[in-house]
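Structure, as C-alpha cells:
The complex appears here without one of its protein chains, the remainder shown in place.
Every chain is named by a letter (A and B) in the order it is written, and numbering of its residues begins at 1.
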Amino acid sequence: MSNPMLEIENLHVEFETEDESVQAVDGISFEIHPGEVYGIVGESGSGKSVTALSIMALLDSNANVTADRVRFDGTDLLSKTDSEMRSIRGGEISMIFQDPMNSLNPVITVGEQIAEVVRHHGDVNESTNLVQEMRRKYVTGTSADSASWRRAVELLETVGIPDPETRAQEYPHQLSGGMRQRVMIAQALAGDPSLILADEPTTALDVSIEAQILNQLLDLRDEFGVSVLLITHDLGVVRETCDRVAVMYAGELMEKAAVEELFEDPQHPYTRGLMQSIPRLTDDREMLDVIEGSVPNLAAKPPGCPFQDRCAWAFEACTQPLEEHEVDPGHDVACHLHREDIPEELGEWNSPTAVRTDGGDDR
Amino acid sequence: MNSLESEIEPETGTETETAAEPLLKATDLQKYFETETGLTERILGNQQYVKAVDGVDLSIDRQETVGVVGESGCGKTTLGRTLSKLYEPTGGTIEFDGEDITDLSSKELRELRSRIQVIFQDPLSSLNPRKTVGEILGKPLEIHDIATGEAKRERVAELLEEVGLQPSHASRYPHEFSGGQRQRIGIARAISIEPDLIIADEPVSALDVSVQAQIINMMKRLQRKYDLSYVFIAHDLSVVKHISDRVMVMYLGNIVEQGPKDAIFNNPQHPYTRALLSSIPTIDETPEKRRTALQGTPPSPIDPPSGCPFSTRCPEYIGPECSDEHPELETVADKPGSIDAPEDVPTILEEYESPESHHAACHWLERSGDERWSHEAPAIGERGE
Partner (left out) sequence: MGILANVFARFVDTDKARVFGIRTDMLERLGLVLGRDRKAQLGVAIVGIVGFMAAFAPILAPHDPMGQDFPVLLEPQFVGAGALGTDSYGRDMLSRLIYGARISLLVGIGAVAVGAIIGMVIGLVAGFFGGLVDDVLMRMIDIFWAFPYLLVAIMLVAIFGQGLWNVIIALGFAYIDDFARIIRGEVLALREEEFTLAARSIGLTSREIMVGEIFPNTIAPLLVMYTVLVARAMIAEATLSFLGLGVRPSTPTWGSLLGQGRGFVTEAWWIGILPGLMIVITVFGINLFGDALRDAFDVRRSEGG
C-alpha cells in the first residue's frame, strides 16, 4: 500500500500536576492510510481525545508529549516550530469537535468563520492582517464580494446545507445542532486538508441527525480522498463508518484490526467485554454481560496490562509489560493470552462459549 | 418479568389491562411553557407557548417498565417531570393508585413524593456538591419520618451496599466519585423511601458503555426486589428495548406509537418509529447500505404543524390530510394499512401480528396496505401547508 498519511509510533503523553504525573497516553502506535477512515474507540479517560490533541500540538504546556515518530505525509510533526504547526492546523490537518456550539464563535457569522480559514490556508490572495480581519468580522459583517466568502458558501453547499447564501450570514445560535456540526465540517474542509481529526463528532446529536452527519463525512472522503481519524465511544458508529479501528483502554491500545475482523472475531477480553455489554436491538438477554469494576486510576496504573483487574482471564503474566501479538495479518492484540505459554486451564478462553461473567452488576 | 414469554407470541395484554387498575394514569396531559417575552408583548397578549407535552394519554401498570423514546426536544423529559409532579400540568389529569393527583396541597404532595421518585440524567448536577453522600441519602429518610439518628445511618449504609458502594462512602462528596458511582448514588436516593414508581430520565446516557450495562442490570435487579414500576426515558432504542415491557415513541409533544415492546420493534407502523429504528448504528453486521437518514429537523414546538406533527419530515407523506388532520392513536390490529416495515428495520419480523394494545397515530392505518407499499411521498418542499 502507499505511504501512510499519518504514522504514530510509541506516543506518550504525560500530564504533570502539582503532586502527581498522569500517563494519559502510554506508548501507542498506529498509522492511517490515504482515504481511510480510522477509528479509535474507547471509554472516557482512555486517552483517545488526548491522542488527537497531541497530534495537533494543541495540549497545554503541562503536557509532555514524546514519541519515536509522529509523521504526517512523510514529514516529522514533532520537530515543527509553533508557527509551522499553525499553518498545518486548519490547513493540511483539521479538527472537528464534539460540541459545535462551544467551538464556533457565537458573535461571528458562520460564513465569515469559514472564510477566515480559507484566507489563511487557501490561495485567494486576500489580506489576513489584523485590521482587515477585524473590519470584515465586526464592521462589514460579510465580505460577500470576496473569493474567500464565495468559497465559504460553496463549502456550506458541499456539506449539504440548504440555501447556503442565506445560512452563511447567520450566527451559530440560529442554526440547529446538526447544521452547526455541518458548519464545523465545512470549516474543517476550508483549508483543503488531507487529514481530518473528528473527536466524537456526533455524540451531541440525535440518531437521525447522526446518520446524516456520518454519511456526509463518508461522502467527503469518497469525493476528496481525505483521511479521517474518527474518535468515538460508540461501537455502532465505528462499525458503520470506519475501515480500520483501534480499541483504546487506559491510555494503551488493546486491539487493532480491520473493522469487519474486529467485530466478527474480537481477540482481546476487553473488546469482547465491551461488545457483550451493549444491549442490541436483536438480542433478548434478560441481563447484560458486564465488565466488572471501573477504569484504573491513570496516576497509579498497575504494572503490565491496565485491564488485568477487571479481566476474567487474568493470570500471573498479566503484570508483565504488554507486547503486541499479530493474530492475523493486520490484526494486532496486546494481551498475554496470545502468548505460547499460557496456563492450561485458560486454554479454553478463546472458545466461542467461554463466558466468565456472572451477569450481575458489579460491586 | 418478560423473560418467559416468547418473542413471537404477542402479549395478550388484555387481562392486565382489565383486571387491575393501573398504578398511574394520565389523560390528555398537557404541559406548556411560556416563551421569554418582553413586558409589552405580555401586555398586548402576544404570549407564545412551547407545547412541550401536547395531549398525552398513558397508563403504567404495577411492576411494569414503560420506555419512552424520542429525540431531543420531543418533550420526553417534560413528560417525566410532569408525571412526577415536579412540573404542574397545564391541562389534563393524572391519577395515581386510583386517586387524582392533578391538584394537591403541599402536604399531599409531600406524601406523594414518597411514592413517586425520579432518577436524573446528569448524576453530577443532580447531587448537591456541598452535601456528603450520607446527607444526600439521609435527607429523604428524615423528611418522610422513616429513620433518624443511628437508624438513619444504618439505613444509609444498607442503601450504599444495595447499589454496590461501600458504607464508608457516606462521608464523601459527589465530586469524589466516578460517573457510574454517582448514578448509583442517585438510584440509592430514589429507592431510599421505597417508592412504587420511579421515573428515570436518561439514567445511563451520560455513562460509559461498560458502566451502562452495570447500571441497567442493577435497575432490573432492584425492580424485582422492591416491586418497582419504571418509566424509562431514553433516546437509545436498544437500551429501551432491553429494559422495557411497553414502549412509547414520542415526537413533538405527542405519542405517535405505543404498544408492547415486541409489537413496536417487530412490527413498527409509524413512519417515525421506522425511521428511528433504521437509523440506529448497529454492531451486529456491517450495513450493506448506509442508514436511511431522516431529512430535516423537527419543527418548533411553539408553532407545531396543524395536522400530523411528523408531516413536515415524513418519508411516507400521503397528501393534504397529513398536513391538515391530526391523526389519533388507534389500534394497529386488523387495520388495512398496517404492513410490514421495510427491510432496513433490523428487528422486523414478517409474520408478527400486533395485539389490540399496539397503537399508532398515522393516516396510513385507514388506507390500503398495497397503496402504502407502492406510495412515493412528494418531496418536502412540495407539500401543502
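Everything below uses one rule, namely that contacts are C-beta pairs under 8 Å (C-beta built on N, C-alpha and C of every residue); 3 or more make two chains touch, one makes a residue touch a chain.
Computed from a predicted model, the values in this text were never measured in an experiment.
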Using the contact definition given at the top, list the shown chains touched by the missing chain.
B
Given B:Arg172, B:Arg221, B:His326 or B:Arg367, the correct residue touching the omitted chain is B:Arg172
Absent-chain contact - pick from B:Phe96, B:Phe120, B:Tyr230 or B:Phe310:
B:Phe120
Note that chain B touches the absent chain at residues 81, 84, 86, 106, 109-110, 113-114, 117-118, 120-122, 125-132, 139-140, 143-144, 171-173, 175-176, 186, 189, 193
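We take it that only the chains that are shown with their structure count from here on.
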Using Cα averages as centroids, what's the distance between chain A and chain B in whole Å?
31
Note which residues of chain B are touching chain A in the complex, please.
3, 7, 71-72, 164, 178-181, 208-218, 220-221, 235, 237-239, 241-243, 265, 275-277, 279-284, 286-287, 290-294, 297, 346-347
Any idea which chain A residues touch chain B in the complex?
43-44, 176-179, 206-212, 214-215, 218, 233-240, 259-260, 263, 273-275, 277-282, 284-291, 294-295, 359-363
